[in-house]
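Structure record follows, encoded as structure tokens.
All protein chains of the complex are present and in place, except for one that has been dropped.
Up next, chain A:
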């Protein structure tokens, strides 16, 4: 498998449940060591796709190759299972076992020796700071502590690919930052491929590659910058003095704008253009804010452009 081919190659993947087509022939590729964001609205087919990639669900058609092994062919699934780690949206660790017992069990499922597990445990603990929770029962942990344990358990066998299904949902900002930092470090320092689904677009904005699906179809793909260029725009929010009516000026300059609660949101090609506007209207402006186009805009605009939101 060459670097160009990608560690995950999905070609024309389809999945139907009777008449209902959950995934309608999507194709994409994930390069080794990259952080890949897989986005979509609820019911878009994300979970179905992930379940297929994790060998949990049989595909109806298409081809999926993970780390050189074809899903559903010969011993492919078994090889793939050794290469992947999965963190599901919901906690699946045993509440009555301690964090260490949970992780130990997991390592044993991969036939790792106790010595190997101990060694790997040090490795995962370094990333996820498990010292304070390792002897606590999983059922007694807070949401953030649980997430740390979830990820630690998923990587105890040092997988090549880590699937993270909304790993930071429901966490407080500080914990989210910690978890996110651990994920980024894992990717950068160990070259682990991270396959991520998230509803937080700021997380997707640091991905190497983003794919958006809607109603089972791939509707956009590219780097965050490429998508921002295509689907998001910078804007300047302006509040004018009461004595000034900006509309004739905005129309004359053919600027696209919207008015809400006496704030004009003017779409600009770049922040430099915003600077130009501010300079020209100097003296008439009461307050202003320059806003960079975000991944939120990208997501909303892609979904809106490609039809109604589910």
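By definition in this document, a contact is a pair of C-beta atoms (placed from the backbone, for glycine too) under 8 Å apart; a residue touches a chain by one contact, two chains touch by 3 or more; residues count from 1.
The definition used in the following text is that contacts and distances are computed from a predicted model.
Matching "FMN reductase", "RNA polymerase sigma factor", "Cytochrome C Planctomycete-type domain-containing protein" or "Transport permease protein" against the UniProt entry of the left-out chain gives the name "Transport permease protein".
Here one chain is not drawn; of A:16, A:41, A:60 or A:105, the residue touching it is A:105.
Checked against the hidden chain, the listed residues A:59, A:81, A:214 or A:228 yield one contact partner: A:81. Contact between chain A and the unshown chain involves residues 54-56, 58, 78, 81-82, 84, 86, 88, 90, 92, 94, 96-97, 101, 105-106, 108-111.
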